[in-house]
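Report on the structure given below.
Here the complex is missing a single protein chain, while all its other protein chains stay put.
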Amino acid sequence: MKKILMASAAIALVAGAAGAEEIKLGISVGFTGPLESLAPQMAAGAELAMAEVSASGLLLGGSTVTAVRGDSTCIDAAAATATVERLVTAERVRGIVGGMCSGETTASLQNVAMPNGIVMISPSATSPALSTLEDNGLFFRTSPSDARQGVVMTDILLERGIKTAAVTYTNNDYGKGLADSFQAAYEAAGGKVTINTAHDDGKADYSAEVAALAAAGGDVLVVAGYIDQGGAGIIRGSLDSGAFDLFNFPDGMVSQALEDRFGPEITGSFGQNPAAAGAGRDAYVAMATAAGFDGTSAFSPESYDAAALILLAMAAANSSDPAVYKGKVMDVANAPGEQILPGELAKALQIIAAGGDVDYVGATAVELIGPGESSGSYREIEFQGGKMNVVKYR
Amino acid sequence: MIQVEHLHKHFGGFRAVDDVSISIAKGSITGLIGPNGAGKSTLFNVIAGVLKPTSGRVLMAGDDITGLPPHALFTKGLLRTFQIAQEFSSMTVRENLMMVPGGQAGETLINAWFARARIRDEEAALRKKADEVLDFLTISHLADEKAGNLSGGQKKLLELGRTMMVEAKIVFLDEVGAGVNRTLLNTIGDAIVRLNRERGYTFCVIEHDMDFIARLCDPVIVMAEGRVLATGKSDEIMQNEAVIEAYLGTGLKNKVREGLA
Amino acid sequence: MDFLNAIVALLNFVIIPASAYGAQLALGALGVTLIYGILRFSNFAHGDTMAFGTAITILVTWGLQSLGVSISPLPTALLALPFGIAATAALVLGTDRAVYRFYRKKKSDPIILVMASVGVMFIMNGITRFVIGVRDIQFDDGVRFVINAREFRTATGLAEGLALRSTQVITLVTAVLVVWALFWFLGRTRTGKSMRAFSDNEDLALLSGINPERVVAVTWIIAAALATIAGTLFGLDKSFKAFNYFQLLLPIFAAAIVGGLGNPLGAIAGGFVISFSEVAVTFDFRKVVAYLVPGDWTPDGPIQLLSTEYKFAVSFAILIIVLLFRPTGIFRGKSS
Partner (left out) sequence: MTLNYRNIALFAGMALLLVLEGASAKNAVFSGSWDTSLGILNVGLISAVLALGVNIQWGYAGLFNAGVVGFVAIGGLAPVLVAMPANPGAFSAGGMGIVAAFAAAVATVWAAVLVNRRASFQVRLIAIPVILIGGFLVYRAFFGPASSAIEAVNTAAAGNLGGLGLPVVLAWPVGALFAAGAAWVVGKTALGLRSDYLAIATLGIGEIIVSVLRNEEWLARGVLNVNGIPRPWPVPREIDLQSSADFVARAASVGLDPVSASTLTVKLLYSALFLIVLLILIWLTQKALASPWGRMMRAIRDNETAAAAMGKHITRRHLQVFILGSAVCGLAGAMMITLDGQMTPGSYNPLRYTFLIWVMVIVGGSGNNWGSVLGAMLIWYLYTKAESWGPQLMAFVTSGMADGSVIKAHLMASAEQMRLLTMGLILLLVLRFSPRGLIPEK
């Protein structure tokens, strides 16, 4: 054992220096479990960024990047910890895109990533608790925290003159956190939340939830859920029963699937998701389509951005050692520097190699503030004529 | 010892036990006979607390014991055996006996963990007693056999043995002779008589073997179609018109059926 | 007018959705109860059997759609249903041969069969995902509404809308047909009668010359058909996602048990008891009450017994209360 440990320590030392190497990045998302339908697109997104960098041959003297997938199950902290343990100590990954859900992310961060000094960038864990967690500067996320979106939603609703809203949220920390922060912001701004109630994902039937929402009433229904989970059931039920025909869709809902499924029926409904002005998101969606997966699926763009950030930070630090490049993540994500969109990673690497600055914008307008989370700019979308149209960016 | 007063047990419209009043005297070996479906086993099961009566009372030494659960009756000294022997099949014969006495110190978990010495003494005493019982029943050689491997008759003996592990006041034996060969039946009969004489057990025995009943029982109660037909000494019963008719009736019916078949 | 509004609101949000959901649960519970009646164990794999059947039906539906076959205004999936049933029947018969028959021959304790069904559940779970993946799939085509809420409002001038989806109607009609067919089968045909005899008294049935393996096979085929139909109707009405069908297992069990295991009538009643209680106990009656009382009496807060977070707990609370008073269900089911 001693020998092996020494050997691996030696490898780690060697890996720290620049020179072509095979860099492994872990992807820890819930391929099984309640959000299993989102995981494949997230992993594909992250792998897309890695492939792009590998193909460019411009990272750390032509290093290649390989993805190692791990199943975090989304809900089982023990299994997630074991998975990340494997990624870190056996696969020797140099960074992790993940975890998926806040609970599992916290567990694997505190029990594995932090002790081993590995950088984790979560595309989808949004819990405010993660902002205050002690993380040794190792944890970042490309999804904005709930508090920010709550404020953006409030602005959008009030600008549209909507004074009462019913809120239904998916019963996990993402949904609950978002719904609560929205309610706080909205009511502080003079709006009225008629009801703020949960729906469980993966349940058989949502007529009870729709009935309760309908009874409470409101000008708009805020669906803080996931499109291919309970969120769709709630919308279906609300539309069919005539309970609501105007909706607000937060980031977990805004996707191609929403347009495909409900487009013509939800004319006038609106939503917001992280994206900056410019072609970032569209570029990503096009790349995803070319690669054969749905880039609009929730948290798939965030996953691409998370992987890209790790790799650009490595380039900027001229090292694949997390202890070194962790300090560069904020630098590459934020201004000053040239703005980088999806598909432009090679360009970014060239700029970095030439000693320039980059400001990674990516598919979701990444802007990291404070303790390494995305402050995010949002785009407001609206459905007209069965299509999802961008109204403006904020 | 036991008084049964106006006991009814109905299953839907079927009156399995229909207004039965009997009494079992202390120290007696009372026989309970009757053709199949006469309600003997149902009566047993009501007295033993397995079935709740539709109406009526059961008294034991003057106390009302109607509807008490089986484990409560056990503590009052009322024990029973079953028509089909109910052994603890995965336990050894000796264990089958040793588990019987109630209130063993080792049956509480705290003692099981922390009063080991006390349990050791208690177990030694129980083991000795169990071996005595096995001796009495002449099945000592089977002590370490799994009870599930015994023959039907041996299981019946074992059941009888279980009643000997405690000071029973009254023991109900349900068809002790069913599936038991003649030699073993005699052994069981001897055991019953000895228990009755030496330990003062009261017995109530359901049996089809008339010789067995005649040898052991006094008095004998005859049931048919849920009612008590007659009560008396065995030789009187054999002469009783109603009894003969009840038995012969079925007998004749059987004959006729056989003839047709 | 207000009274009518109250009635319409109740119909729209409680009675219609709960009836459709109840019919889906009832069909699922019928399968569970039938297997319990004949094979004497609770089949934990039933939810995943439903998922498998639906997955095959969806694949065939896609095939038919690409061939341009359609039975508009009805959904194409109805046409694909027989294929789904056939495939599912083959799968469960194979499972019976590979797994359950061994324990049946050995006369194992029923609980061992329950455990085996848990193993089968895990495996079917995987197979379904291998076949069709983990995504949410919408596969209903044809006409969506019989009555549309908005049109209803304009047509009647009422403030409340009433919606009736075609899938809800299809669900109820199919459920009635299936239940009728099942009872006709059990009551009138020779095989059905022998199944009932077998369920009532296995030994007696064996003595009277019934072939148990045949009865078991027929039971599995019927259960597969029920599962596929229930799963497809459910998927048409909502959408298909493999994960949801495991979750569906719990209310289905609740329905089968509330009604009394092994009792087909009980399963149907149980399905509706569970669906109506889930919707009604967590229903906010404010809107309905507001129509019925004078204006200023209208309450501010919600009038509901429990918030919807607990709707799932409601079905089980009802299950437990029923069992406390009737340990084998409303219709007195079997107990092994």
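Labels A, B and C are assigned to the chains in the order they are written; within every chain, residues are numbered from 1.
The working rule: a residue touches a chain if its C-beta (ideal position, glycine included) is under 8 Å from a C-beta of that chain, and two chains touch if they have at least 3 such contacts.
For clarity, every value in this text was computed on a predicted model and none was experimentally measured.
K.L.:
List the neighbours, among the chains on screen, of the chain that has been left out.
P.N.:
So, spelled out: the chain left out of view touches A, B, C.
K.L.:
Of A:Arg86, A:Lys347 or A:Arg394, which residue touches the hidden chain?
P.N.:
A:Arg86
K.L.:
Hey, which of C:Ala254, C:Ala290 or C:Ile330 is the one touching the hidden chain?
P.N.:
C:Ala254
K.L.:
Considering the complete complex, identify which of B:Glu123, B:Glu145 or B:Glu245 is in touch with the unshown chain.
P.N.:
Answering carefully, the residue with contact to the hidden chain is B:Glu123.
K.L.:
From the list C:Leu4, C:Ile71, C:Ala90 or C:Ile111, pick the residue that touches the absent chain.
P.N.:
C:Ile111
K.L.:
List the subunit C residues touching the unshown chain?
P.N.:
Missing-chain contacts on subunit C: residues 36, 41-42, 99, 102, 108, 110-112, 114-116, 118-123, 125-127, 129-130, 133-134, 246, 250, 253-254, 257, 261, 305, 307, 309-310, 312-313, 315-317, 319-320, 323-324, 327-328, 335-336.
K.L.:
Tell me, which residues in subunit B touch the chain that this view leaves out?
P.N.:
Residues in contact with the chain left out: 48, 50, 69-71, 74-75, 79-80, 82, 86-91, 95-96, 98-100, 102, 104-109, 111-113, 119, 122-123, 162, 166.
K.L.:
Could you please point out the subunit A residues that touch the chain left off the display?
P.N.:
Where subunit A meets the chain not shown: residues 1-2, 4-6, 8-9, 12, 31-33, 36, 40, 69-71, 73, 75-79, 81-83, 85-86, 88-91, 101-104, 106-107, 110-112, 114-117, 127-129, 132-133, 136, 171-173, 175-177, 180, 198, 292.
Assume only the chains that are shown with their structure count from here on.
K.L.:
Touching subunit A and subunit C alike: which chains?
P.N.:
Chains touching both subunit A and subunit C: none.
K.L.:
Suppose every chain is reduced to the average of its Cα atoms; which one is closest to the average of all protein Cα atoms?
P.N.:
Of all chains shown, the one whose C-alpha centroid lies nearest the global centroid is C.
K.L.:
In whole angstrom, how far does the Cα centroid of subunit A sit from the Cα centroid of subunit C?
P.N.:
Taking the average C-alpha coordinate of subunit A and of subunit C, the gap between them is 37 Å.
K.L.:
Return the distance between the CA-based centres of subunit B and subunit C, expressed in whole Å.
P.N.:
For subunit B versus subunit C, the centre distance works out to 50 Å.
K.L.:
Got the subunit A residues that touch at least 2 other chains?
P.N.:
none
K.L.:
Enumerate the residues of subunit B that touch no fewer than two other chains.
P.N.:
none
K.L.:
Give every residue of subunit A touching subunit C within the complex, in rising order.
P.N.:
Residues 34, 36-37, 40, 171, 195, 197-200, 202-212, 214-217, 228-229, 232-233, 236-237, 240-243, 245, 257, 261 of subunit A touch subunit C in their complex.
K.L.:
Taking the touch rule as given, give the residues of subunit C at its contact with subunit A in the complex, in rising order.
P.N.:
The contact residues of subunit C facing subunit A are 12-14, 17-18, 21, 24, 134-136, 138, 144-145, 148-150, 152-153, 161-163, 165, 234, 238-239, 241, 243-244, 247-248, 251, 275, 278-279, 282-288, 302, 304, 307-309, 311-312.
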